[in-house]
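Here is the structure we will look at, set down as structure tokens.
Rather than the whole complex, this shows some of its chains in their spots.
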Amino acid sequence: MPKLTTRSVPAHALPLLDRFRRVRRQTEALAEPLSPEDQTVQSMPDASPTKWHLAHTTWFFETFVLKPRLPHYRAFEPAYEYLFNSYYEAVGPRHPRPQRGLITRPGVGEILAYRRSVTEAMAELIGSNRSEETGLIELGLHHEQQHQELILMDIKHALSLNPLFPAYAPERAPKASGASLGWIDFEGGLVETGHAGEGFAFDNEGPRHRSWVDPFALATRLVTCGEYQAFVDEGGYRRPEFWLSAGWDLVKQRGWQAPLYWHEDGIFTLAGLRPRRAEEPVCHVSFYEAAAYAKWAGKRLPREEEWELAAPDVTSCASMVGANMLDARHLHPVPAHSEGLAQMIGDVWEWTASPYVAYPGFREPPGAIGEYNGKFMANQMVLRGGCAATPRDHIRATYRNFFPPDARWMFGGIRLAEDLR
Amino acid sequence: MPKLTTRSVPAHALPLLDRFRRVRRQTEALAEPLSPEDQTVQSMPDASPTKWHLAHTTWFFETFVLKPRLPHYRAFEPAYEYLFNSYYEAVGPRHPRPQRGLITRPGVGEILAYRRSVTEAMAELIGSNRSEETGLIELGLHHEQQHQELILMDIKHALSLNPLFPAYAPERAPKASGASLGWIDFEGGLVETGHAGEGFAFDNEGPRHRSWVDPFALATRLVTCGEYQAFVDEGGYRRPEFWLSAGWDLVKQRGWQAPLYWHEDGIFTLAGLRPRRAEEPVCHVSFYEAAAYAKWAGKRLPREEEWELAAPDVTSCASMVGANMLDARHLHPVPAHSEGLAQMIGDVWEWTASPYVAYPGFREPPGAIGEYNGKFMANQMVLRGGCAATPRDHIRATYRNFFPPDARWMFGGIRLAEDLR
Amino acid sequence: MPKLTTRSVPAHALPLLDRFRRVRRQTEALAEPLSPEDQTVQSMPDASPTKWHLAHTTWFFETFVLKPRLPHYRAFEPAYEYLFNSYYEAVGPRHPRPQRGLITRPGVGEILAYRRSVTEAMAELIGSNRSEETGLIELGLHHEQQHQELILMDIKHALSLNPLFPAYAPERAPKASGASLGWIDFEGGLVETGHAGEGFAFDNEGPRHRSWVDPFALATRLVTCGEYQAFVDEGGYRRPEFWLSAGWDLVKQRGWQAPLYWHEDGIFTLAGLRPRRAEEPVCHVSFYEAAAYAKWAGKRLPREEEWELAAPDVTSCASMVGANMLDARHLHPVPAHSEGLAQMIGDVWEWTASPYVAYPGFREPPGAIGEYNGKFMANQMVLRGGCAATPRDHIRATYRNFFPPDARWMFGGIRLAEDLR
């Protein structure tokens, strides 16, 4: 199992070159427990092979930083521009996403060589201290951290289809848990949310803007597997009255009867198949399941402004300083205890009731980079808070993740909300 | 072509029984230009046969009013409960929607007999003046008016697939037009929108609630075919930079090159194929096309609160009193002129930038009727303002129509908005 | 229910003009029990609306006889050439088959007018006694007779999807039956089969050719519903060992558990839903089911040469002279008794073990007519003998019907064979 030395300062306080090397190294560490065979497959069109993630994050730096900024830079291999472009229409034609799992060459060895070559060229560029690229490099690092989470999501899905249920890595003993569900009230009013301009944020987190929020309450912790089991036991997957119409159609079409990765009393995790624990947060539910559960429970999902108002200021959150993200990320998420709101950051992503749309005043950045987030603003729901697979120095209170409402392979769970009036 | 005597008082001011008979009669008048063959077919899963609409609106009154309220009421034909249920899971099993066009019996004659029988039973009930059903009957009438518009949408789609391009009814000479595009500014601020509780409204129009609106401007009229043609001519359907990602995928998959019903220089309307006019509002575009056009034009679509702030109070709008909705509804919409904002009500539905979600504080009504609107709150976008096929006494400034972002067969068009800051 | 006067001479002995009028009239008589709504729908891509059959058989005479032979002939409606072409690539573009059920206009009335117009023009041409068209007119009549059977197959399928299970026409009391299954031995040897050149035959029935046939035996009658029920009861649809691999895949994909139109103890027929009788021939099975049944029974299906060797000379078969085909055709087939081989002609089509290929020496006729049969010689299996819906003067011992091995909506049943050695 990969291990990195725990550092005593948060990553975002490190000099850029150190952070660059650390993030690059971390991506490779995540691939290390996987064989070349493991790194090659694509288990569904939405997922990608590990080695594609290794290459694509490298392609990003080569395409957006090295090629335009280093006049004499020669592409490591010109065909990679086509093979490892993901969705940037402005950059040129792309290899079709559903066929990523058919590209056996370049193999893992060649892709690691590609990584080394680009990392060194980048390191040299960063060392030369040309300030104008800093923003782009920060973007590239956060982009790569997103793919670190995708590597774990995608390989979990691929391994889950193997009837031998192989493990990515052994599980660490989870902390004990068992807090009862409480509620915390919020007054609401005319509020401001969105990123304020300090520190890195994706374009879709801003601009900071006003909105009116009615009084509401938020559950103190995530819904657990035990609570979700009660929903299943009461016919949750057989009773249309709890479901959005499109969700009910899916329940019937796909034969859903429980969250993804549930097997009788067991659960498939990155450590293989193991017994399910009543007190662990339910995870790998779609938005439709989250909404159906909330309706069954007589509650609702929080809106993203509500969630953000309640979220801690992550960057000053002492309990997270020095967290070694690798220790936990291969595990099925387990709850942490705290006073007040628990688990908002870094346990499981929390589905909100908010469709993913632009904030008032949003403008896409110019150029290919502008394709980054804005063009996905349709048919997706916002999730907040990060999960055990999210790098700790990558998550923020304003961070907006988004997935289609039927997606289940990311680490998505449920926190309840209710109106106070 | 069907004709009803123009009345000098608005329909919603009439006694309930008069309105009931008038709405029922209007539905039948809409079917009159159609042969039994026409009334039988279903051209796609989202559409329904005319005779199904005739029957389903009748089923609604039989199921929700007559059966529960009249102790000795005997169903006209028990099998109709199964055949003409649309999506009410709570009522029982339903005939599969995509197979509605395969049900040749009951034929048009039997369905008209079913209508007469239920209309008479209802008339008797209304005449007996039991006040407690009034709300339900109002709901049934507005439900039937929604299906009046669907009858026209659906038969237009069916006839459009016939290579002979047959007409539903002859076209009336449209009024001349040609206003240039202007902009009206709005200050915004902390506003209230949503239905206030007076007069009929669907559940999804309330509760009235606050929201913060930044300063914005709204175009004085709808986008025209001539303006949209410029977008097409500049490669609108070939340039991904204007499109949401999901929209661009559809452009390629479905080979979209223009709005639905465009044929070279012609346009298919309920009066058959005729030349396209530059000054008529563009219609039968999907949300994706509306959003792509707006991006190409350097603007955006309005949010639904913005639209509602700007909308006239329809019920007091003198120009609409006494409007004979049948005169215009079979036509391809043509623009009306007025000072300030034109065409907001009754020309074409206007796509907004707002996903269809519950307003803060929304609660579904109990029982099967509660399935009416809430369960569709996923993957749909809001449209506002009604169209030429919408009955005039059915539309309101707070009315929220909703369709999936790829739908094009309803009468949906584009009004531009922009930020003022 | 339609009725034609019984005639005392076989149709093929009548003068051409009489036969022409009789066949044309018969097609219309078959449509008479059906409403305009019934005649409009298409229940699956393989089926066609009744009114399309009425028009297409008329199109055939107009296109292949009237237009080329009558210099001053004016098309009844030029667009019909496009609308009612079925698969003749050489004639020009065609309306897509799966959309035939969406064409509501021309309606039934206009199509009957089209029929009358073409019938009269043809009658005039036939009366003028130009001998050169005789072959083509014979072909057109047999083509129309094929569509008579298709009208019944297709409307049976459409009505079967209506949960009210409506009847096409009332059933006549079937004759009693109950013969036990016997076997008749054949020596085989070097034999000749195929059409000999006398009387009408389709191109695919010739040329007459030699083949070697090993000794075999043929069952004296068709497999009954009671016998087939035993196969079902012994797990026939759950045990892969009886099935061809492609058939087993279908059993699972489509959830087949019994022949088409079986409902618990009932059976859907052209007279509606009625109890199933143990002694009636099993019908509406696919080739895969026929082959699986035979394997379960320890037998096999006959090859087409074997079947043809055993078949009676239909044209001299006394029991068939004067048969009024309409009396029986709307019924679910019931067995007739006779000495020796029973039911070979006119009960149900009998699946053979023979793929549909060209006989040695086969050459396609030139021109569009040459597309008639040859181009379907792939992925189809041969059926022999006709069914209760087949016009009696249309069937022959050499007649080769063919359908894909998964097709079930035609009247297809099972006769067993076995090797004698």
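Observations on the model:
First chain written, first letter: the chains are A, B and C, and each begins at residue 1.
The rule is simple: a residue touches a chain if its C-beta (ideal position, glycine included) is under 8 Å from a C-beta of that chain, and two chains touch if they have at least 3 such contacts.
Keep in mind that this is a model prediction, so the values were computed, not measured.
Sequence-identical chains make up the whole complex; the displayed set comprises 3, and the total in this structure is 4 copies.
The criterion applied here is as follows: only the chains that are shown with their structure count from here on.
With chains as nodes and touching pairs as edges, the resulting graph is an open line. Centroid distances built from C-alpha atoms place A farthest away from subunit C. Subunit A and subunit C have CA centres that are 60 Å apart. Those residues of subunit A whose C-beta lies close enough to touch subunit B in the complex are 87, 89-90, 190, 209-212, 214, 240-241, 243-248, 287-288, 291, 353-355, 357-358, 360-361, 371, 375-379, 405, 419, 421. Partner subunit B is touched in their complex by these residues of subunit C: 35-41, 43, 51, 79, 82-83, 95, 99, 101-105, 107-108, 158-159, 161-164, 166.
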